[in-house]
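Note that this complex is displayed minus one protein chain, with the remaining chains in position.
Here is subunit A:
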Amino acid sequence: MPFKTLIPTLIGQTISKLLLFRNKSRGETLPGLIVLKINKNFIKDTNQSVPHRIIISGTNGKTTTTAMVTKVLRDKGISFITNPSGSNLTRGIAAASLNISNKITHLLWEVDEAALTEVCQQVQPTHLVFTNLFRDQLDRYGETDTILHNWIILLKKLPKLQLILNADDPSLVYLGQQANQHNVIYFSVRGNPNNKLDDSSDSIFCPHCRKPLVYKTITFSHLGQFSCSCGFQSPKLNFIINSFNYRDKYLQININNLSNMTLPLIGTYNVYNSLAAYVLLNTLNFNNLDILTYLKDFQPAFGRQEIMRIKNKNILTILVKNPTGFNQAIETLIQLNKKLTLMIAINDKTADGKDVSWLWDVDFEKLTPIIDKLIISGDRADDMAVRIKYADFPNPKIQVINDKIKALETFLHCDDKNLYLLPTYTALWEIRKLIKNYE
């Protein structure tokens, strides 16, 4: 190990161990912050000798996609390092980079959109996956056009790499066109010709000429098969899912009419996540059968259809962060085809976004008919309650319990054995901690 990385590594690892000793869950980013103070190019100095450097970014799905790739790398016995979900800023990557040794062949980084430019310039990825681009916490990330613009500038600066893009997102297709010095691979999920654009769809105008795009099919939000009179259109596809279905809590998808993939997940957004993971692994020359076999018993990541078991109850949790994600969570719950006992917990801390306006872009009108019991909690429970009231949920049935301990207590005392929890990011952390205390 070169001297310039040796000293920060030793210091960082020592801090990691001390932190781990004190508090297991929170030792993830502080060491990263410290090593970057000592050597601001720490990521660059440690990462660039590793042959395969993979970055996964985008608004939604990056955690699940990363978790799927992780599962295959681990089962295949690859020497790799990945960052824990939630530590996806520069300091998180730096902290995870402390573990790099000569044996490591693959780096797999999930990177927050806001940190992408900085991280990419340091890592110089060999593979870069973009899942999608939706409006998300505008007070933190800014508008989607600004983000896209920054990505284009970034890609122009990076050395030639393998770019893996969602062909159904007009913004990403535009990105692929602008960054054509890279190897671009497109993946797509065939949508439904009868689907309509949501009110909160973002990229529905042509990125070239600004005319409204014409959609032939739509999967959800602004994802679909599109064209514009100026010539901009869905690109030539490398990987396509023509059909998928759900059977007994399993998602069955068919890729390129060849490979059949089965995963213990639900929701159309997970079809995209599975495909993104598959395409990346395929591009990395993993054996087709290995990918399909290892993903069959994939376990969902933190809060992504993760099932928490407590007091004979199963709490299925779907993290909600932005309108598209929340709408997809609602669509997924509708597919369960039953009346649900549900808790929604909305916080407005920095990681959640301080602006709760986005709740008004979510189609709660579709959720209210499938609710049997509803508990609303979190720091912004009152705003959520108003939103649900205006989605025609009967006022007297709205149960607002601002205090999370009491809310959880009431939730767990509901008759239903299977409970459903939709929390924002920090609300999930708080509720998980409370659940741990029960055990």
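Everything below uses one rule, namely that contacts are C-beta pairs under 8 Å (C-beta built on N, C-alpha and C of every residue); 3 or more make two chains touch, one makes a residue touch a chain; residues count from 1.
Throughout what follows, contacts and distances are computed from a predicted model.
Student: The complex has one chain missing from view, so what does its UniProt entry call it, picking from "Lipid II isoglutaminyl synthase (glutamine-hydrolyzing) subunit GatD", "Inactive transglutaminase family protein", "Zinc ribbon domain-containing protein" or "Glycine cleavage system aminomethyltransferase T"?
Tutor: Missing chain, UniProt protein name: "Lipid II isoglutaminyl synthase (glutamine-hydrolyzing) subunit GatD".
Student: In the full complex, which of A:200, A:341 or A:377 touches the chain missing from this view?
Tutor: In the complete complex, the chain left out is touched by residue A:200.
Student: Identify the residue among A:285, A:395 or A:437 that touches the chain left out of the display.
Tutor: Reading the full complex, the residue touching the unseen chain is A:395.
Student: Can you say which of A:118, A:383 or A:416 touches the chain missing from this structure?
Tutor: A:383
Student: For subunit A, which residues reach the chain that was dropped from this view?
Tutor: Subunit A touches the chain not shown through residues 135, 138-139, 143-146, 199-200, 202, 204-205, 210, 212, 354-361, 380, 382-383, 385-387, 389-391, 395, 398, 400.
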